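Got a structure here, written out as structure tokens. Questions coming.
Left out: one protein chain. Kept in place: all the others.
We call the chains A, B and C, going by the order they appear; numbering starts again at 1 in every chain.
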Amino acid sequence: MSSAGRLKVAVVGLGRLGRRHAANLARRVPRAELVAACSPAADELAWAKNELGVPHVFADYGALLAHPGLEAVFLVTPTTLHPRQILEGLHAGKHVFCEKPLSLDLAECRHVEAEARRHPHLKVMLGFVRRFDASYRAAYERIAAGAIGRPIVVRSHTLDKHDPSGFFVRFSGTSGGIFCDMSVHDIDAARWLLGDPEPRRVFSTGLIAVHDGLAAHDDIDNGMAICEFADGRIACFGASRTLAHGHEAMTEVTGTAGRLTIGGNPRLDRLDIADAHGVRNECTPTFYERFEDAFLRELNDFVDAALDDRTPPLTLHDATEATRIGIAMRTSLLERRIVEL
Amino acid sequence: MSSAGRLKVAVVGLGRLGRRHAANLARRVPRAELVAACSPAADELAWAKNELGVPHVFADYGALLAHPGLEAVFLVTPTTLHPRQILEGLHAGKHVFCEKPLSLDLAECRHVEAEARRHPHLKVMLGFVRRFDASYRAAYERIAAGAIGRPIVVRSHTLDKHDPSGFFVRFSGTSGGIFCDMSVHDIDAARWLLGDPEPRRVFSTGLIAVHDGLAAHDDIDNGMAICEFADGRIACFGASRTLAHGHEAMTEVTGTAGRLTIGGNPRLDRLDIADAHGVRNECTPTFYERFEDAFLRELNDFVDAALDDRTPPLTLHDATEATRIGIAMRTSLLERRIVEL
Amino acid sequence: MSSAGRLKVAVVGLGRLGRRHAANLARRVPRAELVAACSPAADELAWAKNELGVPHVFADYGALLAHPGLEAVFLVTPTTLHPRQILEGLHAGKHVFCEKPLSLDLAECRHVEAEARRHPHLKVMLGFVRRFDASYRAAYERIAAGAIGRPIVVRSHTLDKHDPSGFFVRFSGTSGGIFCDMSVHDIDAARWLLGDPEPRRVFSTGLIAVHDGLAAHDDIDNGMAICEFADGRIACFGASRTLAHGHEAMTEVTGTAGRLTIGGNPRLDRLDIADAHGVRNECTPTFYERFEDAFLRELNDFVDAALDDRTPPLTLHDATEATRIGIAMRTSLLERRIVEL
Partner (left out) sequence: MSSAGRLKVAVVGLGRLGRRHAANLARRVPRAELVAACSPAADELAWAKNELGVPHVFADYGALLAHPGLEAVFLVTPTTLHPRQILEGLHAGKHVFCEKPLSLDLAECRHVEAEARRHPHLKVMLGFVRRFDASYRAAYERIAAGAIGRPIVVRSHTLDKHDPSGFFVRFSGTSGGIFCDMSVHDIDAARWLLGDPEPRRVFSTGLIAVHDGLAAHDDIDNGMAICEFADGRIACFGASRTLAHGHEAMTEVTGTAGRLTIGGNPRLDRLDIADAHGVRNECTPTFYERFEDAFLRELNDFVDAALDDRTPPLTLHDATEATRIGIAMRTSLLERRIVEL
């Protein structure tokens, strides 16, 4: 496909997920042209140049934004940088895709929302990847079609496989804690599948079962929370960083006429093994194997939205709300109280 | 088998579950001899006489206790009668099996516990049937053997199939509410599988999604609760009376080295159906089909304990603790606050 | 329950399965009274006396049949003895339950059938246990109700867990080979679920994968067969004695409007384990754990049929037909040809 009509994009941040997004944008998003990459790490830029053939690389975000012809940036950077980088992107006239969460500060979220409203021709979208997963979408469509009656209760959890490398502990310093980092996906899914109810009260609790170093960051490795919505409906969230079998993202929506469960068994593939361990299937080791297709669809959809001037399927307000509930869960945990919203 | 060496037992209460227990005691508990039955309803007594061949029937509990040779009573009566009937049974020198819950009043629970301690030769056991289910037992034994490391988190729910007859609403007046009636099973399972931790705090919430009449009893038809234990471990409970697919009793225990899930799919049998609805299995319609074997084993185990002078596998203190947490969950719901224990 | 009205029964043969039947008859078949046992092995008779309290024991089958008051015999003896023992039982005026298969000789089968017809007041039934399994019954009833349209294709297999003890090799000398011993269950299930079609042609094959000693008995440890019925419908059978994960009895019936699969996953219980091996369930180690309930129901149903003078749910002709097809499968294997029936 010629570059005519393709969206000229750059990836900012080339860590684990950043490299995945970059590779997808380079090879598997037909309507995008990956013209630039940005990272403070020289080796990451070298990788982008050599492995992906990215023609232009930058150590500085401002320099990237000045690159002629650039139309959109994909931010895969630390959460603390998100608000500022989104705003700079908007001010430079770029469409902005940004990994979740939007921010760990509610005022910042709202400021970004307000600024984005002032640039209605630019698309801004947060990477709540589950909204682009085929099974989550199928659930959403079934609910919308009335297949389970009125949805009333959500149970949702995100569970990471135990990582003995200490990554979770190091990452915890900037992640905002297990609820803002992991449960924010469940929160967004619950809001989406319940039809955007207003949150009313939040209670959460948790413990450190394995990673003692988390205490220094006021974080935990296993947590639970309940969110009550203003219309009385309820959601229950679980989060863990110590699972033995793999990464599991499960969301269950119960309605008055049926129940939908997404990801009840985090099976890796269609293979069942029968041997001395019983009948079994292997599991997705990380979120990436689970959501590989969704990550690709997410990029394609955002590129389509930018090129075709369509509204992205999730708004900045959705991102703000997920953050708001996530922060309330963290507050509930730390202050050991119910948080009213 | 001759009646020599068999425990002479009576069933008190011949409602839905009472009749099941009576039939089991008459036909499927080889070491028991069902010599009497007690009910205020003449037709129920006629049923016991005619269908089961029970030789002696009583409208009055005191008269039953005076029946010569009677050794044990099985109480399947309304919860409000439990404490008094247990005490009268003990005072009459009978072993007492009583359906859960022990009481809806904590002081009563403790009073019964104290009285039972004064009759150490008599066995008293509450019918927490899951402790006698093969799958729950297998989970317990695996945990005891260290198969999942240290158990840290429990998720457990009891979900009843929607019953359009209004039974739940009528029953709600004396049941103590959804948490004391249904979740008490999950609470007991969680305590058992976690090794009897002390509860510390409870938070619960819920809604009426279908059965508006429950409002008159301060009850709900869908609820959730979190219980935090003194050692920091946590349990999350769900309860519903509005399920579309059947009765579901699920308990999941996550440890530092693995997870066990009991009853993840409430399948009725070993039949899978592939047709225009997809690939599917039917579900257990009520708790009885799910726990039929466990109900039988429970009776057999209690009769064995009485005859062989062995300690029953669960104590009155277990029953008190389950009630204590259930009451706290109800309080949290009604007063909209965290309840410290 | 008093012995009045109970069927006085004896067990003949106290091997592995004989002991199971004896224990069930002693304890779990309310309308039977186990008055006698018969075995050539003194220790087995001692076990029956001591463990089950069987009042009368016999080393000789003829002496047992002369025991006053005996009404029914349960034959759990080597296949080669079945025809003669059934006939002697009938001639002594006893109801006869006999473990499968009826015989390895078709003429004998037919002779027994003819003799049984001459004693219409006596019940004779072969132990095709799957007919008493809840899931097989549910499938039968669904098919009868038209749930899958016209049933046209059956796939069925019986797979035993690998037994390193050499039992299969020793047993092979008298078992009639893998098809007559194991597949006879699948054959009976296929006939039953398809509505008793006439068999037309059989082809089979197999190999020795593990148990070299089977060659001495012209037997195999993994086999397959196809049976074509006169109306064109077809069944495919598999048999193995070398499975790693447990015992598996699977039967699948495909109709023009749906498919039923019984036993697709030989799960031991309702427990799912998630750990380093993936998500898994353990499996039934032997046929007994799989069919424990069905074995009990089979005995109860036969006792009911004898006491209430009802026709047992499966006829001697069914047993003959299963044997006929099993023998054809063995012939096809040994003579490497299609066998016309």
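Odds and ends about this structure:
Definition applied: a contact is a pair of C-beta atoms (placed from the backbone, for glycine too) under 8 Å apart; a residue touches a chain by one contact, two chains touch by 3 or more.
Predicted model, so just to flag it, every value in this text is computed and none were measured.
Across B:L17, B:A134 or B:A274, the residue that sits in touch with the chain not pictured is B:A274. Checked against the full complex, the one of B:A92, B:A147, B:A244 or B:L341 touching the unshown chain is B:A244. Taking the complete complex into account, A:G264 is the one of A:G15, A:G195 or A:G264 that touches the chain left out.
Within the set C:R27, C:R201 or C:H317, the residue that contacts the chain not displayed is C:R201. Within chain B, the residues in touch with the undisplayed chain are 243-246, 265-268, 273-283.
As for the chain not pictured, it touches chain C at residues 148-150, 152-153, 155, 162, 201, 203, 205-210, 222, 224-226, 228, 232-234, 236, 238, 240, 242-245, 254, 256-259, 264, 336-338. The missing chain lies against chain A, touching residues 1, 26-28, 30, 53, 134-135, 138-139, 142, 147-148, 257-264, 268-276.
As a working rule, only the chains that are shown with their structure count from here on.
Averaged Cα coordinates give chain B a centre that lies 38 Å from the centre of chain C.
Rounded to whole angstrom, the centroid-to-centroid distance between chain A and chain B, based on C-alpha atoms, equals 42 Å.
Chain centres here are Cα averages; for chain A and chain C they lie 56 Å apart. For chain C, the set of residues that touch two or more other chains comprises 268, 273-276.
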